[in-house]
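What you see is the complex with one protein chain gone and the rest in place.
Now for subunit A:
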């Protein structure tokens, strides 16, 4: 199947990695989306769902699905090629005129009418998912979160979409139907008029709060006609029952007056001119390269011994010295891969099976194969153009967004895959045991999307002294140390970055980055102490009634609390109390020697029991335990030291959101 396509350059897709290609049998241009199935977490069912929705769509207003097949571990989805780009791209030179918007809205409504009529909800309508063909035809794209209803009247409960565009009933989760797409359409129309959706400057988490509470947004300004304003108002009615259907809106005066799609070519032209003028930045085309997957990565002379087996039936282990049979994968070049490569070396040294006797060529191959896999985590990050033309980032955006924790929502709306998808089981998002400075340098780019990269000095430090501290210290051995590392990479670091991004004043920023530096030093040197410090802080906060309430943590007198994340609360009293603030500076004198015994109420212990029983015990108890265990784990994010003024609602919201994700989780994995 794959031979039928001549793959050309990478497209600037808002979803996953998309290549332009020529279908050899017809000579037609197509777009091919590559999904790395190895990287796509636990279930292929979601991807299959997308395909099945796609393949049952045939409408001039919906991007046409052509075929899909698996090649190696990659799924190729062949779609019609749309040369005009997405509306989000076309918005870059400036917002659209009312006449253009009317045409796009009409075409979108025609597409939505088709989808709704055939029992589908798109659930992620936005400018980024509205594609234009070269001649101005408008098509709905990206069915990553679309749902097919078995019964046309039934409602969905799942929580998906992109915050800014989400309808109130989707956020509130009391069931929603086709009307949710109409709301998103209204927001999209405003996005095209104003260049950004309403509340774009607000934090996405806050937006989730805002949409159900605040009155529906309205289009303001004298430059817009009454019809347009009324159209928006009909889309943005908070009560879905009173909101118009696609069919009704097609009869709206604003839509009736809309012109022909050819007019939209003006937008495409405008974008082309804009690109030429911007061309100093020089768009670097990235071409498709075949990733060689047929490398045997484990250089492991230890084949299992099944003595009863006849030698002929055993798959002969590949001789570790023959390298000629392996195809050499291309080695990514360019600055930002240095750290990865270094890390790789580290990994190999750590792996007992990463035999040192293997020939250099073999090691190189191995390095690359893992490096390219890791780099898929960075897909969400927009690579500054011009760098690493050879490193192929092949992955799928669901991965990137899936790995994002609720608080780590992307601040940029639009082109980056900020679509919220259901929570998935935490899997190997860190490919290495030490989420030290390196993982941070990744996320720095991520938050800095479009802004100045933050933690500049930290970043420099990373490059200059890569891995030295990590190398010097043995990997964290104790559970506490691991937890400390985890707390840093999952909570402290993201929290600091987020706060940083929200801080305006330069002096405040500097102060904050000092804290960040100090903390990362502590993390490098003494993760165990880091963990104890956190625990202590949390303990103290939950002991202070006023602080606890303010931060949304349950107040407690020394007694273990359901929400308390740290294990072994009781044991804590045995640790000599000390002032947490002084430890902040990263002093390595924290009581690393103190070993903690797991207490009975330790959530980890609980979940451990649960897992052991789960094969035989079914039903609600099990689930509750699971929920409790997850809950406890999640609450770590609310560590008091990092809840910033003005973000108090986040804890509460996170709870609400988490509950929803858990619901989704339960329905998808009823029992392990």
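Here, contacts are C-beta pairs under 8 Å (C-beta built on N, C-alpha and C of every residue); 3 or more make two chains touch, one makes a residue touch a chain; residues count from 1.
Criterion: contacts and distances are computed from a predicted model.
UniProt records the chain missing from this view under the protein name "Mo25-like protein", selected from "LIS motif containing protein", "AP complex subunit sigma", "Mo25-like protein" or "AP-3 complex subunit delta".
Taking the complete complex into account, A:73 is the one of A:73, A:501 or A:518 that touches the chain left out.
Listed residues A:6, A:26 or A:52: the one in touch with the omitted chain is A:52. For the chain missing from the display, the contacting residue among A:265, A:486, A:514 or A:540 is A:486, taking the whole complex into account. Although one chain is not shown, part of subunit A still touches it, namely residues 37-38, 44-45, 48, 51-52, 55-56, 58, 67-70, 72-73, 75, 116-119, 150-153, 178, 245, 247, 295-298, 300, 302-309, 315, 347, 350-354, 425-433, 482, 486, 604, 607-608, 611-612, 615-616, 618, 633, 672.
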